[in-house]
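Here the complex is missing one protein chain, while the rest keep their positions.
By written order: A and B. Residues from 1 in each chain.
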Amino acid sequence: MKARGLVWRTGSFSLRLNPISWATNALLAASLMLLVFLGLRSGSLPLGPATIANWLLFGNVGWTETVVLENLRAPRLLLAVTSGGMLALAGGVTQHITRNGLADPSLIGVKAGAALCIVALILAWPAAPLALRPVVGLVGGLAAGLSVVLLARGASPLKFIMVGVGLSWCLSSMLVVMLTSADIRSLQRAMIWLAGSLEGANWPTVQLAAAILSGSAIILLSLARHAELEDMGDAKASALGVRLSWVRISCLVATVFLVAGAVSVAGGLGFVGLIAPHLARILPRQDLRGRLISATLIGALLVLAADLLGAGLFAPIRLPVGVSLAMIGAPLLVLLLWLRRNRI
Amino acid sequence: MNAGALRARQRQRHYLLVTLVVIAILAACHILQGPRSIPLHSYLSLLQSPGQQGFDQFVILFLRLPRILAAVAAGAALGASGFLLQTAMRNRLGEPQILGLNAGASLAVVLLNTYPLFPLPPLLTPFAASFGAGALFGLVLLLSTAGRNRFDPDKMVFFGIALSALANAIVSAVLILNEDTLEELRFWLVGDTAGIGYAALAATVPTILIGLLFGCLLMPSLAAFTLGETIASSLGASVRRTRFAALLVAALLSGSVVSLVGPIGFIGLIAPAFWPRLHQLPSAMALLLSAMSGSALLLAADLLAVSLMAPVELPTGALTGLAGAPAFIWLVARKLP
Partner (left out) sequence: MIENAEISLQQGIAAHDLSAGYGSVSAIRDIQLRIEEGRMTALLGPNGSGKSTLLSALARLLPARAGTVVLDGHDIAQLQPRQMARKLGLLPQQPPVPEGITVFDLVARGRFPHQGFLRHWSNQDESAVTEAITLTGIADLAERPVETLSGGQRQRVWIAMVLAQETPLLLLDEPTTFLDVAHQVAILDLLRNLVRHHRRTVVCVLHDLNMALQYADRLVFLKEGVVRHVLSAATDCTDEIVRDVFDLQAVTMLHPQTGLPVFLPYAPTLPGDAA
């Protein structure tokens, strides 16, 4: 018997890769790029593939095309990709740490905190620049996450989640109170945001999202090797030299940042965090790191697809991405469960 | 029954007493509260000569009292439903919402309101809600009983969550596109006890009582669940059937609630968690305690709804989080090891 995968050794260093895992993720990444390409082409001004290629490689296209591509489509598509990836990654980590397939990053109260602050902003200062939303959201989300951690310090995962859920509900309550006293226009605007919306897509927002995603991804993917051993129980994992509390805290902090960031830039995109990791599990078996990468890519694909469909299906009305995401994601999940009904 | 269980039973009796007192106090505060200030002697004259009715008495009897009763009934049903669900699924994070009832009700009401096949008077909202709740739950049940393993609660939860998300998404979409519906239903969609009449109460309270009765009857079989499924089977409880029955009763209870006051969340999750060790010794007493805690919580939320931003009234469902969560977080944080 031998270890699976390809191994390279030089001196005291060695590298081991799982070709199936790499192939799977490469395929997902390629699909993602293809979908982005298609997204750049579609819209009220359809553009041919040559134009897109030209723009990407040389920037040599007409002025209208440049404006459309650079200021409208590209940021929006990239925002869809990054926010979907962020939530999916957070969901994958949360589900692994809580060992619960029903765990959703919104359980820890971060989403409610970010939503509360942003909706407060929308209602109190409707004319505020869109760029302010991510900032406010991050602050609110981090504050909520921190509160949960402080309140539930040292508790078992179940207690931790319950405190998170309690805080979530409390904040949601305040949110609803705010909403019920708002006028109908503000209410609608807030609802659209809550449903998940990519309206505020611009380059600074995309850069913020990308920064948070990369930073958190680096932390989480490095820790994946350690966190993976938790599935043998705390005793065995500690006995192998895993610093459990360190790993868990780091994962938690990274998750809080991911969720706060995603909610701040894209609104209340529910569901991605729940469903993307499950879809990643149907793919050929990988270790935790590979699964997290797959989940991230799948999340990006889902949100991107939802946005494109939401724009195209009911044209000229553009459905908020969160709504079309649920409308695609829920039947997908139902189908998935139905196909595996004998397995569960 | 060993000494530990006896002591626990005694303790639960005390808790029940405390809860009932709290309910009484809350109800009293509630009935005294309101935009119209009613002097005390109006209350007294109502008790002394019920036949005689002035406007004050009208307000007390037909505006304030029904909502108090609705809050108590709905809260009890939610608390019981949550406890049944959590015990049957052996998961403390279970909430009646996951069965898909709330989402189904919202969907039906919103759709019928926006695209009326026939004019829908507000009186019929409860029926539309029940219909929607039952239909979606039925679909969840159908999907989760298919397959080789027949009924599996985890599958049911997944389907419940997925279909709830779908229904809620459609609701959001319709509301965003249709301002009028949003304006009309914004309170109902969160859950509200305002405007409930005795007719609605008469229609739903019997169902709630029947649900509570069945719940109590099921508790002894469910109590075996805490020991694990294999042991429960060996004790003679038919695990599958008991679990299925418990979930049906939970659905019945929360379905009644949604038709009475609209989709209210959180109470079902939190009421069973208020008292320590309720889950370790499930019994009819524990179920009642959970139910009464739910009543107290919803009544508190209702009280907050009318008094927080007086004279403006808020929908009850909006305040469940504010009423319950701080106490809940304090409880959980305090009991931490």
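Criterion: contacts are C-beta pairs under 8 Å (C-beta built on N, C-alpha and C of every residue); 3 or more make two chains touch, one makes a residue touch a chain.
Since the structure is predicted, the reported quantities are computational estimates derived from the model, not experimental observations.
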{"item": "Chains shown that the absent chain touches, full complex", "value": "A"}
{"item": "Of A:229, A:258, A:279 or A:323, the one touching the omitted chain in the full complex", "value": "A:229"}
{"item": "Which of A:15, A:56 or A:184 contacts the chain that the document leaves out", "value": "A:15"}
{"item": "Of A:56, A:130, A:240 or A:339, the one touching the omitted chain in the full complex", "value": "A:240"}
{"item": "Residue numbers in subunit A that touch the chain omitted from display", "value": "1-4, 7, 9, 12-16, 222, 229, 231-233, 235-236, 238-243, 285"}
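In the analysis below, only the chains that are shown with their structure count from here on.
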{"item": "Subunit A-subunit B separation of Cα centroids, rounded to whole Å", "value": "33"}
{"item": "Contact set on subunit B toward subunit A in their complex", "value": "92-93, 143, 146-149, 152, 154-155, 157-159, 161-163, 165-166, 168-170, 172-173, 175-177, 179, 182-183, 186-187, 190, 265-266, 269-270, 273, 308-309, 312, 314-315, 317-322, 324-326, 328-329, 332-333, 336-337"}
{"item": "Partner subunit B, residues of subunit A touching it in the complex", "value": "102, 151-156, 158-159, 161-163, 165-167, 169-174, 176-177, 179-181, 184, 187-188, 191-192, 195, 270-271, 274, 317, 319-320, 322-327, 329-331, 333-334, 337-338, 341-342, 344"}
